[in-house]
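Note that one protein chain is taken out, while the other chains of the complex remain in position.
This part shows subunit A:
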Amino acid sequence: MQEGIQCSCCESEQCLSVIRGIHSDDSVEKTFLGNGRNGDKHTCICPIETLVWTNDYTLVQRARCNIDCHCLSMCHCLSMLSCSKQCSYPSIFIYGHRATGKSHVIHTLLKELELPYATVSCVECVSVGLLFEQVLLSLFGSDSASLLSRNPSLSDFVRVYKQLCVQASAKQTRYIVLDRAELLRDMEANLLPAFLRLQELVEDNVTVILLSEIVWDKFRPNTGCFEPLLLHFPDYSKGELQQILSEDSHPSYSPELYSAFINILLGVFYSVCRDLRELSLRLSMLKFQPLFSLPSVKESDTHKLWRNIEPHLKKAMQTVYLREVSSVQWEQQLKMEEKEAGAVRGLSAHAHVELPYYSKFLLIAAYLASYNPARTDKRFFLKHHGKIKKTNFLKKHEKTSNHLLGPKPFPLDRLLAIFYSVVDSRVAPTASVFCQISSLVTLQLLNQVGHDDQLDAPKYKCAVSLDFILAISRTVSFDMVKYLYDFL
């Protein structure tokens, strides 16, 4: 009937799955299936061959990747990986924005094609020993890591690897995947160049795949190194993001409503952030709103739904996006909102309400001391300041506006002088006032500049923002803007 053709990699006599691979045309497939040896289906034990050689996009689905948007990058990755008995390039560097699917695609490919690999995330490796252990464990089994000494150096790792290689020689290329590879630069200086040429050092068929957010130019050591193959994972377009986000829809909503909802969400958040992880987090928080179940509004009434949800999205941008409120708190506060009309407040809103009266004035005085130049104090704080030439006084350049350059340090005496003139009642210079200055430093509303042991003339800097100090001065009914040099 049909000659058995040898598959050149696994050397087994079969032709079915291989032929099925080449032609996705069902008619041809059926003919051959019928003529097969006893109708059995021998699956080729090296499936990667079929995928690589045909470069057929339909086959890529066999790896069961959900994301269609990755076809092109996946095919590039696929073509770099090698079949059994073949070599692969010693190191591959894959870069792209966060949440563009780099780890996902690589891991799925390696797992589905059943290639031997070890994956390590460099964030978890506080010391290099952990990195080496994990690699050896994944590639050679659980008793291999015991061969490493307690504080292994790279030399030990290479020696143990060579030893284990001799015992378990590879027919297939081994892969080592290092995630968050930018952290390798901060570890020992010889680690990154050694990993890039690991194939040469251990004399084994191994490929190191580095995944990172940062471009390769920032990795290169001073005297150069072995240049890896660079692959870029492109970011998602707006349409692709919409497609991905609409994949897990809640069963109680119709798909059109859900995609309209995603459209609105993207419209608000897309110009700020394109990170898929952040967006899906927003989505999961806003998804289970009771907003949709308003009885008076039908599903098709999108305009009313938009008006309903818009303030929530805006609030989400201020609080949840900035991670000032956790998702649990967000849900609770939304439930409370139905009963009371309270605003969802972030962490920073709570900071100023608990300061005592004199502390608030001390802080105001500190802000004025930081942001007003010393020569202008006379004009602001003395009751009879006499004549001051206007030309010298009003010479300002926009760049040197103190609000753009940052706070300046001031001595304690100046702070106290301004404080006494700003506070309306008479205050005695007791220890309680000085204590409050120290507690402001502890709260990090003031920063101490200079050495700790300068006891007679300590210097400080004010560390609060303009909005914050305006809010405080409003609570003590002090007109702040009148006293600021930059707003003259």
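FYI, a contact is a pair of C-beta atoms (placed from the backbone, for glycine too) under 8 Å apart; a residue touches a chain by one contact, two chains touch by 3 or more; residues count from 1.
Methods note: contacts and distances are computed from a predicted model.
**Student:** Can you tell which of "Translation initiation factor eIF2B subunit delta", "Origin recognition complex subunit 4", "T-complex protein 1 subunit alpha" or "Bushy growth protein" UniProt lists for the chain that's not drawn?
**Tutor:** Choosing among "Translation initiation factor eIF2B subunit delta", "Origin recognition complex subunit 4", "T-complex protein 1 subunit alpha" or "Bushy growth protein", the correct UniProt name is "Origin recognition complex subunit 4".
**Student:** Which of these, A:Val215, A:Leu382 or A:Val481, touches the one chain of the complex that we don't see?
**Tutor:** Touching the chain that is not displayed is residue A:Val215.
**Student:** In the complete complex, the non-displayed chain touches which residues of subunit A?
**Tutor:** Looking at subunit A, the ones touching the missing chain are residues 2-3, 5, 8-9, 15, 18-19, 22-23, 28, 31, 49, 52-56, 76, 79-80, 82-83, 85-90, 95-97, 100, 153-155, 158-159, 188, 190, 193-194, 199-201, 205, 213-218, 223-227, 229-230, 232, 234-235, 237-238, 270-274, 317-318, 321-322, 348, 399, 403-407, 447, 449, 463, 465, 467.
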